[in-house]
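Before anything else, here's the structure in question.
With one protein chain removed, the remaining protein chains of the complex are shown where they sit.
The first chain written gets the first letter, and so on, giving A, B and C; residue counts start at 1 in each chain.
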């Protein structure tokens, strides 16, 4: 069956996050599959293409990992029957998004593998930049690859390093010396759960607790959903091991100083607003972006509105700062699912209109400030602006809560190639004209560290400067099927 | 496969609308199935249980009606292949919700039937109150029933009246003398489209136009979605016929004066906020409800928030009136679909928490005014309030944008039996205590006509007084399978 | 999903039976749904398009009929869950085949209907010849039709006659005066099971018993499958009522003398060989057809083979009579199911070859007598003969265990229109040449009554003379969607 993908936002013109992870160890021996299910459900915005769960019973005499994976949303892939068969008090789950080429069931995670020391399950969020070299090096010594995902490469290296040392966590530590790039990784062996975050901390990873259970997951919203308490973030470069003796930390791979490369786009768009990442509330971060937009790009208007859902928080911030009332201008059709078809669509049954309608009563005769989180190709913003004007808005002032996209990302975000980026091809004034906006303002680059609470961040997609040097040529997708 | 139903809102503790209809006639001979698909999609909030489309080619030498129906959402039931097979420039579609007992494929609409004069397709929104009598009368003269829906009864009467007169629309006119209750009806014969609205106008019905196409549908938001212009509402009691000669109206069944019984709950909750019904904007109506709440139940607080999505507009109105800032307190998980399972749910992975999380950053240390559209059984409001308080809200003041539910509805809304209604069993102060709110205020009864723009409305579920006398005993479901 | 149909035989060039029925009443109050399931499974050869079961609990204070129907084979339509929901000790099931036009879910049976006296479920095998007149008469008095099946017409008449008399069986008796054609009918009211067979006995119907349970069904093989004993055939024209007081018979509609019109093709092809119909073993009947072929169309040869499966018994008969050894020449691929697709088929991956391969070792260098049950269009016989010759058969003598098809059938068999019948267009010698056979012999017309044990049979498709005069013009499919 052909399946169409939809992003969680209004338009297809969005960037996509690549993954979310959720691991749990119940010391009381409780079944964890259903908790992982709820956790993944809370992380669904991080990946809607495939998902999977692997579990193990730490008290079983013989270690045995059961897993179930499939293409689709968490509630499409997992039936009650499928969950019931996943027995164990230790487990890890994964939600995945990928670019079209690699969208196959083979690439679903967690990756479950057997090696000389037993069985491992890996769930990975991020993108390595030296995968081709690692893959070639492994292949030269006889490795075979059945997927096109980084996790398989990581698994191979862990398996090989494991031969040289005593524990999985040591093997992961040695693996971190070899792999370069963005990774928030959960590895489950039949007796323990290991979480590792790359030294630059590109992707989020945090620790939670619920009674006698420890959790490692991508975002704190997943902790809230399962009723767990947030304990702390995993440090960039830290390895956290949860085994029968409790929780252990190895920070030997952490970089000195505070030099990190946290992805600022987690705050701007990827993460759920109710998550707190590295001490910074995503919601507050978006409010601040809106406030800075109001400071840097003020305009007289009657109403501030957000493009749902991701533009709302920044719109509220703009309103607070400017004193211009905040309101709602759009009704979003929440029944647009992954499999929504678009039969014989005429121009006026446009994809945008089907998903979004304007509240004419709210905008008629008003000067509108419309806040969106980003413009990638610019293919749908013009339609939304047209809809506002057709509904009677007298002016539409567009404010974007991020700087213009100018460069690609090598660390796990599917920014399209540069020539597709509207800001790469056009000046801001040109973009304004293309969109038909009355004014256009982007978040200033220097505001980014501020909205991230002063954390050391990666702004490569805006500046072209990355914490780690990207490969000479773009090799993404090289080994893709 | 067992399927679970979810309402569009946060909680299961919602009332449900029963149906939405969409009919179209293209004079240019364009295929209409895909337009009906988009129209139904825009009406999906009116019924998520089953849906269907019937079409006909007015230019074919021999009239032939093709139809396709199924259980599920519009984008679940209709594949591209299914739509491609529906050929015709005249068509009618339907989305349906029903109480559990009658949730069968047999009851899906449109109902397609053959009778002495040919073929008809019926799509019906509403509930008749004299169905049992009509059904018995028909059965006494040999009628057999294959469904439990009112449409079948209406179809029988039309078929019989048609024997006595010259046209379908005349037969419908005669039928209206026999059927009592709420109905917005679209009847398609192979050569024309007829829309009829009961004399009290319980349910909405309006006319739109797109180039050389006429549309009759439940809500104007469906017109916006397909890029059509709103022409006017069908009058209560009016029969509108669209045939090759254009659009005709028969208003002989309209009641004298302005005595109507429009369902006020369409404004409060059922309809989409971007619809305009009988000249009144649903959005404005909700804003006004919020304003009246602020006037009638003022309280000092720091933030006004709505329970998404339906509480948002009233919250904005409250904010406008009171001057207390409007904001967002909740993040809703938009991936909760119809088939969401709830495996081994512990108390803390509660249904509410999975669907809704509190933005702690937004509410911490604040006095919150929380606006919701109604309280039916009250089973989930207390959890939301608890979540707000756990997240740090110092006070939670609940305001409800409708009066307390005290009576059942006989005209198409599934209000549960009275003893399940929290307001039937408890005083407002008791309810406040049960919910754990710091204060509680309902919309005053006398505000209802005001938010409906002075229209003559049905407020039976609040007052027990209905435009039409309900049957002596509740016979709903009598003939249900 | 588009589904392709396959007949049970090798080739698509087969006639199709239209239905099978199975009703049961358990006096001990045992659940009957699973027994009906097994019974329908044994009758699957009579209809592979759709199937359904309706059940009722005779001991429930309030009569309630539960039903489940769907498109597909019995084991595709019924899951364990679906069967578990069908609770009752009284029930009726149906398997259906139909011509393409009416292959819709609406037409699946049993038809469940509500009428003035309660609820009925009807399952019908056969074809009425006065349906159009009946339908028009009903329509003239206000009937509406939701399907295109005869059962709906029969149901209407029963419902109307029921108003004039005291019991369902009386109403059925009155109905039999009005309906003309072939019917073996099972009607379930919430308290009884009524079986009726048309006065000519076109279609089979028999009674079985298992402990405290009575069964009415199309073929005795279904009794064997559920471990029931055969009691007797229902007489042509008989109405059998099974209620709490036992089994009753009304033979007032039986024709005097032995003038019946049993379909001889039940013996030749439709029925399962392990069934005994009206006292005649289907298997013996086929053996005899083979023997007569050996007597009337002898030829020198080395091996007699049947085209699987239906040609095997006649081949054995031919062998017995002629003394020429019987053997196997073909291997049939039993995995060809309903949904077998035929992608980009080249001539040599022909449909026939995929389903049937020749056992070269068995036929090489031999003169073969190949027995098939009939030739309709003749589109595949030539390929089978070519395959035999390519495999080394030196001669292929074709013997057909029925006379040439020359006329259409009005009583429930989908004989294609005359101009598609090879025997209508060609002499036997021409057919022999077209097929590439070395000789060709059909069963002689006068043998038909003999293979049917002297019963009075309908041979209309061979002679054009029918027990009942068919309608002036072929009105089949008139009211079809």
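We adopt the following convention: a residue touches a chain if its C-beta (ideal position, glycine included) is under 8 Å from a C-beta of that chain, and two chains touch if they have at least 3 such contacts.
Remember, it's a predicted structure, so these values are computed and weren't measured experimentally.
**Q** Could you tell me which of the visible chains the hidden chain touches?
**A** Per the contact definition above, the missing chain touches A, C.
**Q** Using the document's definition of touch, tell me which of C:231, C:247, C:360 or C:434 contacts the absent chain.
**A** C:360
**Q** One chain is left out of this view; which of A:134, A:155, A:172 or A:240 touches it in the full complex?
**A** Considering all chains, including the one not shown, the answer is A:155.
**Q** Identify the residues of chain A touching the omitted chain, counting contacts across the whole complex.
**A** 1-2, 64-66, 81, 105, 111-116, 136, 139-146, 148, 152, 155-156, 159-160, 163, 479, 481
**Q** Give me the chain C residues in contact with the hidden chain, please.
**A** Touch with the absent chain occurs at residues 8, 31, 33-35, 37-38, 41-42, 44-45, 48, 73-76, 78-80, 83-84, 210, 221, 224-228, 272-274, 276, 281, 283-284, 309, 312-313, 316, 320, 325-328, 331, 333-337, 339-341, 343-350, 353-354, 357-362.
The rule is short, and it goes like this: only the chains that are shown with their structure count from here on.
**Q** Could you tell me between which two chains the number of C-beta pairs in contact is largest?
**A** A-B
**Q** Which chain has its C-alpha centre closest to the mean of all protein C-alpha atoms shown?
**A** B
**Q** Nearest whole angstrom, what separates the Cα centre of chain A from the Cα centre of chain C?
**A** About 60 Å separates the centre of chain A from that of chain C.
**Q** Centroid from C-alpha atoms only, then distance chain B to chain C, rounded to Å. What do you get?
**A** 48
**Q** Can you work out the whole-Å distance between the CA centroids of chain A and chain B?
**A** A distance of 37 Å separates the two centres.
**Q** Where does chain C touch two or more other chains at once, residue-wise?
**A** Not one residue of chain C touches more than one other chain, so the list is empty.
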